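The complex appears here minus one protein chain, its other protein chains still in place.
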Amino acid sequence: MANTDEKLQKIANDLLESGEVSLVIGYTKGSNPQRMRPAFITKTEDAGRLSFSRYAVQDLAVFLKKPEVKKFGKIGIVVKGCDEKALNALIQEYQVSRDNIKIIGVECNGIIRQNLADKGETAVSEATVYDKCLICNEHTPILYDYLVESGEPKLNVSGNIKPYAKIEELDAMSPEEKNSFWEKEFDKCIKCYACRQACPLCYCSRCIVEKNMPQWIDTNLEETGNAQWNLIRAYHLSGRCIGCGECERACPVNIPLMMINEKMARDTYELFGYKSGLDINAKPVFGVFSESDFNEFIK
Amino acid sequence: MEDKKEGTVKSEGNNVSDPRIIAFVCNWCTYSGADLAGTSRMKYSDNVRVIKLPCSGRIDPLFIIEAFKKGAKGVLVSGCHPGDCHYISGNYHSRRKYAAFRDLLGFLGVDLNRIEFSWISASEGNKWVSVINEFTDKIKSLNDNSSDIFKK
Partner (left out) sequence: MEEKYFEIEAENLKKFVNSLISDNFNVIAPKDKDGDTFYGKIDKFDEANLDILLPKMSYKEYLLPKTETLFEYSFSGADVDIKDGLASVTGENKKRVIFGGRPCDAAAGPIMEKVFNWDYRDEFFNERFKNLTIISIACEKPDNYCFCTEMQLSPESSYGSDILLKKEGNKYFAAVVSEKGLELITPYLSLFKETTKDKVPADKDWKKIFEIEKTKGFLDKNFEHNYFQDRFLSCIGCGICTYICPTCHCFDIQDEGNLKEGRRIRNWDSCQFAIFTLHTSGHNPRVTQGDRYRQRLMHKFKIYSEKFNKYLCVGCGRCSRNCPEDIDLKEIARDLSLL
């Protein structure tokens, strides 16, 4: 652990010292021992604040969409495997230039669910990490300029806990049952748009809900407006979501957004053999087509 | 039911025996196909309202949401057959989009019988008539009491 931190600090220090980057985004200790928070390091003397642990839950790629952060030009960023996929997707979609970022990848062996960590959970295990960690194939980031190994023990996945089990459950339901499930979920929505803000891939400078000529999405925070918002958010992320789970974590009313995102990711893979964020040279799935695409639903 | 004159707008579209159906069609194929049906004096269900767009690739899923929001019981999306797109690839893109969008609607509990997709060329007036009639019958047979995310 301490070793990981030292390596991170050294890399950040060197990058800043040589002027290769003007900002390093990483993690530092948070408001309690079981929390980490983002750190923005612009001076070498601050590099010592950098750290990484099993509580480093945030996807730092989200900051690359902020105009204030873009101003820094060349940026070094600390990423876990899942977050790095967000970087790939951003590069694929020409939001970030590969030349402008230095990717400091860290090996990650699972992140403890924040609500459990807040209650004092300290052990990384199948039962305490996020579902995304259980299906993770990228414990080591795919693409990086620097790699920092993790001192954390490997995550053992026995298969006893089924990640995103609720998806199959819902798939087996009738439309009415599915509807009543989502009706309850969307009823909770307060349209704070935290799901959008926390998403590294929701980078439109003006979101569809902020346009009112015409008003596509009802503004109310009731059934109709909430359902439309959640539907269109999920659609815009279909085939793009890399599964970092930040939307669901941010949601203050616990709507299981990752269920929808993961379902769409699975369907996109099934239909078009595409997984988001794996290859910076691949074309985004809805930017291309194949003549032999799935046609069964069309008369 | 009162007698209604042919060719007049008579449907409020909000009851199950007389549902409103919105068809989003492309300018080059399906619209011409519908036009052919009309000029050939073929009859088809007058529950449908046709909205013409340049290409099926232009039919944004938001349009479908909007149609349902405003009370449509069914929505049809129709364009040129694969390979025939006036803009070469618009319908291929739209097919990909709609494969995903349809899945999403289904997952969120929308009855997929309420949304239909078809390829209808400029010469297929017959197909237009049968697609519209079959779709209208299907919508009429649905249980109107079921609710989904577009209905209160």
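Chains here go by letter, A and B, matching the order in which they are written, and residues are numbered from 1 within each.
As a working rule, a residue touches a chain if its C-beta (ideal position, glycine included) is under 8 Å from a C-beta of that chain, and two chains touch if they have at least 3 such contacts.
Please read these numbers as outputs of a predicted model, since none were measured by experiment.
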Would you mind listing the shown chains in contact with the chain that isn't displayed? A
Just one of A:Asn3, A:Ser174, A:Asn220 or A:Ser290 touches the chain that is missing; which is it? A:Asn220
Determine which one of A:Glu17, A:Glu93 or A:Asp118 touches the chain that has been left out. A:Asp118
Of A:Thr44, A:Ser125 or A:Gln197, the residue in touch with the unshown chain: A:Gln197
Name every residue on chain A in touch with the hidden partner chain. 30-32, 35-40, 58, 62-63, 66-69, 115, 118, 190-194, 197-198, 206, 210, 215, 218-222, 225, 246, 249-250, 252-254
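Here is the rule we go by: only the chains that are shown with their structure count from here on.
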Chain A-chain B separation of Cα centroids, rounded to whole Å: 36
Of all residues in chain B, which touch chain A in the complex? 61-62, 65-66, 69, 82-83, 89, 92-93, 95-112, 116-119, 131, 146-150, 152
In the complex, chain A touches chain B at residues 170-171, 175-183, 186, 208, 216, 218, 223-224, 227-228, 230-232, 234-235, 238-239, 260, 263-264, 267-268, 271-272, 285-286, 289-291, 293-295, 297-299
